[in-house]
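Below is the structure I would like to discuss, written out as structure tokens.
Missing here is one protein chain; the remaining ones are kept as they sit in the complex.
Letters A, B and C mark the chains in the order given here, with residues in each chain numbered from 1 onward.
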């Protein structure tokens, strides 16, 4: 709700960009970044003999949290908009969400946090691809 | 909702910490960080003769976005919990939210984005102080 | 120096990756991220009538600081290495460094901070492209 308000009160033109797709993508990036930070930490708290097989999951979670957070910030800025930068970071975000979603999914049946995080990754990947499509 | 689920699925004990206060604080940090990034950028898009008086507002917004984002991450981790670190970052977050909220409030009647951002800062400051209180 | 030591003490195999190109790229990302944060702020402190023409520069600086910081973190992790993610973020980093370097260069003769920042962007872009080349 605050995201929507903030994007709507931007005092200048947003140009070609679809405001609703931007809002959705910002929100999914926020949710996915937090879920990934929490999932990495939850993986770290699993029993000793579980952690080794969660190594790749933890690493993906951390990369995904970082890229989602950066994508959220870039999408929250409209001044001096540069489509090349937006496209490049959205592409990176979709790639890391796909990879992290796949990895979390592998552990979804054993770990509830991985199941929820995988879902957040899927939705964020979709929001990124949808916005990429809207940018042309 | 995802924040709540992620905190609830943490596989170990959260110890002394009040889960609901943690969830509320994480959410307010997420909202405030995004609002501040967007408000800094919206300030930058105001007419030429408005920007100089928004200098301090932009700077506060950027500090506030950074500290809120970091606080959100630290609160999203429960493994190896260290109350001294949590208290220190919550304190810094409350300080920057107070300062940024005050500064945004000064421009609230002229700029809708500052009004909304000031509110996000107030709510985040409250959530930080509430959690600080709960930590004892 | 610490960057080199940290990369060298990684306890497992780095696989196909060229350690020296990784180290160089991490260092350039660190330098460029800090230069961009400082340049955005220095632009904000220029005389009132200069700021409006620095709008795009400030925005580029902030995007560039965020992407460089994220790239640095991703390159500092080797566990569960995923070449697709590394390539995507290096590509985004090269794009934003090119754009920010171009923009800063436009103001280099008037503002020393823009001249130095443009140089940091060029060197970071080169380091990213070199590492992209080494990854094949």
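Worth a mention:
Just so we're on the same page, a residue touches a chain if its C-beta (ideal position, glycine included) is under 8 Å from a C-beta of that chain, and two chains touch if they have at least 3 such contacts.
Everything quoted here is computed from the prediction, not taken from an experiment.
The chain not shown here is touched by just one of B:89, B:104 or B:121, and that residue is B:89.
Taking the complete complex into account, C:44 is the one of C:44, C:57, C:85 or C:127 that touches the chain left out.
Within the complete assembly, residues 2-3, 5-7, 9-12, 26, 30-31, 34-35, 37-39, 41-42, 44-46, 65, 69, 72-73, 76-79, 111-113, 116-117, 120 of chain C touch the chain that is not shown. Residues 41, 44-45, 48-49, 51-52, 55, 58-59, 62 of chain A touch the missing chain (whole complex, contact as defined above). The missing chain lies against chain B, touching residues 55-60, 62-63, 66-67, 69-70, 73-74, 77, 79-80, 82, 84-85, 88-89, 91-92, 95-96, 99.
Quick note on the criterion: only the chains that are shown with their structure count from here on.
When chain centres are taken as C-alpha averages, the shortest distance to the whole-protein C-alpha average belongs to A.
Look at where the CA atoms of chain A average out and do the same for chain C: the two points lie 21 Å apart.
Separating the CA-averaged centres of chain B and chain C is a span of 27 Å. Chain B has residues 41, 44-45 in contact with two or more other chains.
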